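Certain chains of the assembly are absent from this excerpt, and the rest are unmoved.
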Amino acid sequence: MKRIEAIIQPYKMDDVREALKEIGVDGMTIYDVRGHGRQKGHKEVYRGQEYEVDLLPKTKIELIIADDRVEETVQAIVESARTGKIGDGKVFIYPIEDVVRIRNRERGEAAL
Amino acid sequence: MKPNALLRLPALLLFLTALPALAQTEEAQINKADNAWILVCSALVLMMTGPGLALFYGGLVRKKNLLATMMQSFMMMAVMTVLWALVGYSLAFAPGNSFIGGLDYLFLNGVGTEPNGSISHLTFMVFQLMFAIITPALISGAFAERMKFTGMLVFMILWGFVVYFPMAHMVWGPGGLLNAFDGGLIGCLDFAGGTVVHISSGVSALVCALVIGKRKGYPEEGIRPNSLPLSFIGACLLWVGWFGFNAGSALAADGIAASAFVATHFAAAAAVLGWLLAEWIRDGKPSMLGGITGAVAGLVCITPGAGFVSPMAALVIGFLGGLVCYFSVAVMKAKLGYDDSLDAFGVHGVGGTLGAILTGVFASKAVNDGFDGAPMGLLEGNTGQFVNNLLGVLLTWVLAAVATFIILKIVDATVGLRVDEADEIRGLDVTQHGEEAYSQQG
């Protein structure tokens, strides 16, 4: 099993979910986050006081997936989230040791 | 009569000599009750735009466009006011021809505290101004989430000159073409602005939606309201403010005002039920958004007839308004596929048209004896009036549609109508105004 975290543009969310559905990936958890990277931020001005905003709204999709499905999942995300512009985001892949399904106490891949 | 009463005759006569003068002055004086009432109504109608409409619309867009959407309504409070002061009021209400007023009241020249009817001329001017503010603001629902701020400003100013000022003059101005009570050729019954306000803004909204095009992501993305509580506050304040709009249009604190007040409230209530019933049947559940949208639909629908129809007729008009506007928004829009983002056409265009027609049907001399004993609406046998109202609707549709189309083309060719795609994605708040609605700062 691996944990895949994809940080994407919020408006790409629907496309990515669609792509994941097509390859049969269903379970996932979503976070609303703010990100900073190479993408340029913008200036905000409140009553004449400038404020540089370089944390932009991003959506994080997190999914735990069986080892043999990792590559295609990453592909699906990358292809559906891509616009080719800076700020498209990143996919991170992490190790994971175990999973438990609370409902029936199943463990390991069976619990996904 | 006491025996010495006659002895007091001289003194009495002295007193009496003053009476006719008194009576005369009285005629030419402001009735303070009417004046107070219309000032209050003016405040209520301003409250309809800000915060009312601004919140109603603001709650329905995505969070990244919340401020920009509210700003579109708010700007009308500033821009239309100055325009009205300088020239708009004159073009709408100064004596002129059948289509447009003259320049007598330029810079409010000659508009002072003196009476105009039973209220101060300034009171009348400012009450009418509040209508000139909300009407263009209504249109902004059609192009929400994608219109350039500069384009919006230029569009609105031109629209004021080409659509609103002439429409206001034709329906309510002295000698206006559609003015039923001041020698209009095609006299229409429009108590508080079914044509001037709702059809003109609603039809223009449709043209805007068609010319400016859909929002990126519509309809696939299922764009949802960022904050229904904000829309709820807005809708309720619209309801409350609408009493000023409709009952104030009596221009006096009399029985007609009371009657218009009641009709307004009844239509809103019945329309809530109409809309929710349709939703319940078709979508399975009655929603809060449906309830408040229904209320607005009912209020739109009763606007032209508010002071002409009975309370029971108002219930019918409102209920139909709720049903028909639901249909236009939920079924027709989806079928035809245009992106009237906040349903400015679906509610104001459709509801205003329905209301103008039903006014021609239900207007009743028992409620408002506007024609000195002659029948008012179709149900009382006045087919001519019904036809006139239809003609008025038609004329408004044509004027609004053609003028809006031309103005949009001009704006597009000059300052531009629509933000570029990157800005639309990032949102108008940041790109047009350099600010965000909320901060999570700790």
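Remarks
A and B are the chain letters, set down in written order, and residue numbers restart from 1 in every chain.
In the analysis below, contacts are C-beta pairs under 8 Å (C-beta built on N, C-alpha and C of every residue); 3 or more make two chains touch, one makes a residue touch a chain.
Since this is a predicted model, take the numbers as computed values, not measurements.
Although just one copy of each chain is shown, the whole complex contains the chain kinds in the amounts A x3, B x3.
The rule is short, and it goes like this: only the chains that are shown with their structure count from here on.
Interface of chain A with chain B (complex): residues 9, 11, 14, 42-46, 53.
Those residues of chain B that touch chain A in the complex are listed here as 217, 220-222, 425-426, 430-431, 434-436.
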